[in-house]
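Missing here is one protein chain; the remaining ones are kept as they sit in the complex.
To keep things simple, chains are lettered A, B and C as they appear, and every chain counts its residues starting from 1.
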Amino acid sequence: MRGYSAFSLLRHALGGHAGWLRAIPDAAPKPAYDVVIIGGGGHGLATAYYLARQAPKLRIALVERGWIGGGNSGRNTTIVRSNYLFAESAALYEFALRLYEGLGRELNYNIMLSQRGVITLAHSHHDMDTIARWATSIQMQGIDSEVLTAKQVHAEVPILNTAPTTRYPVFGGFVQRRGGTARHDAVVWGYARAAAALGVDIIQNCEVTAFDIAAGQVRGIETSRGAIRAERIAMAVAGHSSVLAGLAGIRMPVTSYCLQAFVSEPVKPLLDTVIMSPGTGVYISQSDKGEMVIGGQLDLYPSYGQRGSPHILESVAAAAVEQYPVLSRMRMLRQWGGIVDVVHDSSPIIDRTSVGGLYINCGWGTGGFKAIPAGGWCLADLVAQDRPGDLIRPFGFARFTSGALVDEAGAAGIAH
Amino acid sequence: MFLIPCPHCGERAQMEFSCGGEAVIVRPASAASDEAWADYLFGRANPKGWHYERWCHVHGCGEWFNLLRHTVTHAIRGPFAIRDAAPKVPQ
Amino acid sequence: MTRFATGGRIDRAQPLRFRFNGRALHGYAGDTLASALLASGIHFVGRSFKYHRPRGIVSAGHDEPNALVQIAGAQGEPNTRATVLELTEGLAATSQNAWPSLAFDAGALIDALHPLFPAGFYYKTMIRPNWHVFEPSIRRAAGLGVAPAGIDPDLYVQRYAHCDVLVVGGGPAGLMAAQAAAESGARVVLADENGDLGGTLLWREAVAEGLAAGAFAAQATAQLRGRSNVTILTRTQATGLYDGNYALLCERPAAPGGGRPALRLWKVRARQIVLATGLHERPLVFPNNDRPGILLASAALKYRNHYAVGVGARLVAFINNDMGAADALALHRSGVTVAAVIDIRDADGTATGAALAGAGIAYRPGSVIRDTAGRRRVRSVQVCGLDGGGSQWIACDAVIMSGGFSPAVHLFCQAGGKLRFDESAAMFLPDRAPDGVRTAGGLNGAFGLDAAFAQGAEAGAAAAMDCGFQAPSQRTPIAAGKSPAQNIAPLWRVDVAGATKRQWVDFQNDVTDKDIGLAAREGYTSVEQLKRYTTTGMGTDQGKTSNVNAIAILGLRTQRTPQAVGTTTYRPPYTPLTFGTFAGQARGLLQKPMYRLPTHDMQAQEGAVFLEAGRWQRPDFYPRPGEAREDAVRREMRETRGGVGLFDASSLGKLLVSGRDAGRFLDHVYINRASNLAQGRVRYGLMASEHGIALDDGVFARLGEHQYLVSPSSGMTGAVFAHMQEWLRCEWPSWQVAVQNVTPQWATLAVAGPKARALLTALGTDIDLDAKSFAHMSFRDGRVGAWRARVFRVSFTGETQFEINVPAAFGPALWRELRNAGRPWNAVPLGLEALLRLRIEKGYIHVGSDSDGTTTPDDLGFSQWRSKDFDFIGRRSLLRPEAQREGRHQLVGLVGTDPAFRMPVGAHILPRIGARPPATAQGRVTSSCISDALGQSVALGLLASGRARLGETVELYFGGGTFQARVVKPVFLDPENQRLV
Partner (left out) sequence: MSDIAPSNFSLSSRTGGVRIERVALGAMVRVTLAPGRRDIEAGLEAAFAASWPASPNHVMAADPAIYWFGPGDWLVQTATTRSEVVAARLSDLIPADGGSAVAVGDGHVGYDIGGRDAAALLASACPLDLDRFASGRSARTLFAGANVLLHRRDDEAFRLLSDRTLGAFLQDFFAAALREFS
């Protein structure tokens, strides 16, 4: 992709910015495609982009029920990192992070990848042991990570509560310097603009209402904007995976929960890293606009209502104030909830389904954003090859019958 | 924070309860196939709409019971006894 | 003179001094900072977020986009809206987003270069070499105020409340709703953000039942206060409506300090809700409409009547509806000169012209403002006809505008209400209300008192009836003139020849109509995409004044009606509220409950350093003068192995499992058998989850034929109790088992070490302590010291160990006796860390350290379950291929080649000696210590096929370095259990 630069900005400024091309095209559905991707979030759009790049001859459409980026891609707390405990996970998320590192230039769209470091806190001696294991395991993958003493953490994060009476004393932590944040909407728009430029039809306000399946093979979909024929269909609809897969008669090992997040009013720079506290569930960063972006625990009952329980919000906010007293007099500006699909082992599913030609990418739980480039790349590869590549083989349906889970939650206790 | 009707204590704040997930999932005998066992452990209806699920009044009387709850609006019907089959879904 | 000598609701007897940007000023009690500034002739109070444009006060309420100030001091705060901040003596406020000063702001350079910075410019540039080059300066430039340093001195409290009818908004509609509901006997809570109820009654001239509006409000308030079933919350902002009619209200109690709370968060559970939240006036979008001195017409009138402040000496009004005209007229009549009224509507069919002319105000129908002048305060406006002709500059020192009104639908939508756009009223109105929510008054787009009164009374009565109360007696509607008509002709932007200057839509975030056009052109056409791409409506005001204008303009640009464009999702909070409010009293150790040991105070006297483990406060170690943690821990270990150690083990769980099926039940809960345990005996048990993962371990004792005492590990008691209850109630409801958690009842004091038996003998007991009659893994009841006790012989230390259980209250006394009796052998208190290391020497696992959510019982060396043919919890999962797989990581012991080097927990085992990362780990160290007893460095770890690799030497990696260790059985000390005799 090209077209965006300081120079083009200057040139268009002289023309009153009247000459900019459409970045987010709005295509109308054609009767048939080679591949249809369902879901206009980050994973779906990335899938479209990488598939179009890998197989230029394919006629590809992406259908989105609402507007692109309207799901979890636009509701998350924008954290990117690859500091996962198990080799299988680390390989997948590291692949995503490496793609992220070149993504702005590749898409010619500033995704504002800010590798400001992600610090994970330990609040006890036992936490420190867990973190030492975690950090070492990541180093064993050849991924950057270093253990920090309490002193080092406080030096990097002066706003942490150091009072002797604090409920959450910091015993240390570990940092992945290459972790950080990226502008979530920009990732969505950047992929959409690039995919469209490669000829993908991006069709918004187009809801899938049924699958056309014959002899165990998918033939197409019914949508709110008419029928679309395609022999290969990929689903990437985080939060609603069970519902959509259900339309194809597939029962998923997934439960949808509401995850709440909130931001403060913008203030001058306070925090230049991303901090995660598995012990309290609080994770926090400060956006470039100056807002403190805070996320917390799941509401632990199945939900598709994008409003969480206020008492969960309260406990997260209270824990955040306890850890960062400076928040006490700062104001919460906006809170929201996103619907995440959670698998028992907090690891994703990228695989073929029991229906021929129907593929799925789901189960990222609370951590889908950081995986977008890998999730898209792998799903595109799966659709193109019709067999799982090495990266995603551990993340198929087979693990639920064999028991070979990739249990990040069980082992590390958190998987945001 | 919606209210949950406890069979003994009446309507109480949801924060007093914990959700046990989908109700009446039948536990296969140990002879079951790996597939059947996997479906028991992991397979979930996870509907967008009415969901038959079990709750525990964990911070109250401790009772376990079933509810029919709408997963979007959190409208609730019940409570029902833990062994009761799922009632008809409201229109 | 901008402050009128009489009138208003300020207290002239209470002058207040304050500082703004260092300048000493004064106002009166009852002022807001904004009204006091205006009274001092100050409009220019801040700079905009992006272009650093001079900005003035726009509104008189919480919808203010511009007048954000920084409050200094420990009780200071950023981004405070001057329009709602009550003036207090000595208040010091400064402008934000300006450097070096408000008047001369270096950032203003951006405005000169504004063509380079259209909406979303940052997505198109700063891509190469990468964002990191540019981000630091962007971050410094962004952000509004400065977060206050230091500990927050204020007190925040919370309060749950329950009512039948919650009325939000104490204006004319809300007052009547509360009255009607209250008369029916319902429990009513009425919340209003202001100090006095009445809303617009307090500052709009009107007559109700022959009373002046203000007097009527006072009367209605008095009537409500007289009712016991009504709770009136003034100074209280409703910020959120959640599922189940659960509302969060934030109260600012009057005169905080002196122990009184600064803020109180009300958590209200209402059966029915009546929303009477009124409307916000909309600015008009026209060229250079953002200059200081340009404000909302209703705001100017409120400043005049509520605060006795004239916003200028010579005003020009720009309107598109009769409400604005009426306000201009009211201002003029009350002494705030309005030179001209610019009305985009043609004169035909409106009485406006006549009324204005009659008052001597120049009236220009069919006209617009095409430009304005004045850098730090509007100086004049250029007026022209809709055809662009008849251009004329009019001098003024303030411009009031009325672009129509937007009902405050935020709470309505948070609760799930749906909206429709009414073209004739040019506003989004409540359409479908969620269950239990009603709307009244301005929120319904109603203008005028009679409609507000009627709708309020009707909604209040209906809400009460839905709660099962009798309808109140038919009350005569309140007499208050006929409602005026709005007669709006929407003008979403000025589109006439020569209107070239930027027209602001979102003042705070500097979003202009051109930006919206750009977004539309580039395809960001969903209202949510527009918001995210241009940042319109994303300021601290959340677009209260700008959203509808933005939606309409996007509609114009994309040939859609506002209805078709739709609104963005309304999210709590309605107005920003501090995080401290949410925290309430839950500060420090009060965050969440924490358990204390029965002998906590004694341990403190012993000099214990405490830590939190599984919600328990437990002694970590007992440093002697000059002793570091490591030294103290190793000393405690040595002295226990050599003599005797004492510790309070009361946090170990005690679950009483009784009933005919108790044994059968425990057979299903544990992977090993319980039902064949003899009475009086104790057995180690390991339980698995249904997924076949090691869940917890501990001991269980058989107290009687039908009764067992189960002892989960400290942090797990609650979880294990819940686990048991769920299986009993949900899977095996017919089994006769009763489980009771009696943990808090008992103080469990442990005596461990070669001298344990001698100590107990010295203390005195009628229990025969001889190893033959009282063997390891059994218990006895009897007298210990002065107390009846139950004594268990179990061990986590690898030493002879007695655990003495007495009622919790006797714990401290027993501890004292044990310490005294222990003197001859220098009995020492044993901290948690030493305890956890002693068990390593012995090779006892610690679930959660030596295992994680992926470890099976077999991995830990427990295969008893294979002998059980029936289906205990987790068994089927253990038969899956993965659990049977070769090469699983199994528990082993590791002996370091360097006896002085403690093998770090988390060190990973390399695939072969000499290998270096990146490499596939063969396993890891799970717990380790230096064993003085053995003169070795020992560790427990998990190793691939570990049990088949005993004797092998492996290399481990940690923190960039490596070390070697020998693989051995996971028991180092006393494999023959001589010490347990």
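Operating definition for what follows: a residue touches a chain if its C-beta (ideal position, glycine included) is under 8 Å from a C-beta of that chain, and two chains touch if they have at least 3 such contacts.
Note that the structure is a prediction, hence the values are computed from the model and not measured.
Asker: Quick check: which displayed chains does the absent chain contact?
Answerer: Among the chains that are shown, those touched by the missing chain are B, C.
Asker: Based on the whole complex, identify which of C:742, C:913 or C:948 touches the chain you can't see.
Answerer: The one listed residue touching the chain not shown is C:742.
Asker: Of C:29, C:589, C:934 or C:950, which sits in contact with the chain we cannot see?
Answerer: In the full complex, the listed residue that touches the missing chain is C:589.
Asker: Which is it among C:124, C:332, C:600 or C:876 that touches the chain not included here?
Answerer: C:600
Asker: Please give every residue of chain C in contact with the chain that is not shown.
Answerer: Listed in rising order, the touching residues are 155, 157-162, 187, 259-261, 264, 267, 269, 584-587, 589-590, 592-601, 616, 650, 656, 658-661, 704-707, 728-729, 733-740, 742-746, 807-810, 812-813.
Asker: Just checking the interface: what residues of chain B touch the absent partner chain?
Answerer: Residues touching the hidden chain, for chain B, are 8-9, 12-13, 15-16, 59-63.
Convention: only the chains that are shown with their structure count from here on.
Asker: Could you let me know which interface, A-B or B-C, is made of more C-beta pairs in contact?
Answerer: Spelling it out, more C-beta pairs touch across A-B than across the other pair.
Asker: Measuring centre to centre with CA averages, how many angstrom lie between chain A and chain C?
Answerer: Roughly 22 Å, centre to centre.
Asker: Would you mind pulling out the distance in Å between where the CA atoms of chain A average out and where those of chain B do?
Answerer: A distance of 29 Å separates the two centres.
Asker: Indicate the residues of chain C shared as contacts by at least two other chains.
Answerer: 242-243, 246, 691, 877, 880-881
Asker: Can you list the chain B residues in contact with two or more other chains?
Answerer: Within chain B, the residues that touch at least two other chains are 1, 13-14, 18, 34, 37, 41, 73-74.
Asker: Give every residue of chain C touching chain B within the complex, in rising order.
Answerer: Going through chain C, the ones touching chain B are 242-244, 246, 269, 416, 690-691, 722, 725-726, 729-731, 733, 870-871, 875-877, 879-881.
Asker: Where on chain C is chain A touching in the complex?
Answerer: Counting only chain C, the residues touching chain A are 49, 75-79, 115-116, 118, 121-128, 130-132, 135, 138-140, 142-149, 151-152, 154, 240, 242-243, 246, 248, 267, 414, 514, 518, 521-526, 528-529, 532-533, 540, 542, 569, 571-573, 576-580, 582-584, 586-592, 611-613, 620, 691-693, 833, 848-849, 852-854, 877, 880-883, 885, 904-908, 917-921, 924, 927, 957-960.
Asker: Quick check: in the complex, which residue numbers of chain A touch chain C?
Answerer: Against chain C, chain A makes touches at 4-6, 8-10, 13-14, 16-18, 20-26, 66-70, 74, 87, 104-105, 108-115, 124-126, 129-137, 139-142, 147, 163, 165-168, 183, 185-186, 189-190, 204, 264-270, 272, 288-290, 305-307, 309-310, 313-315, 317-322, 325-336, 344, 401-405, 407, 409-411, 413.
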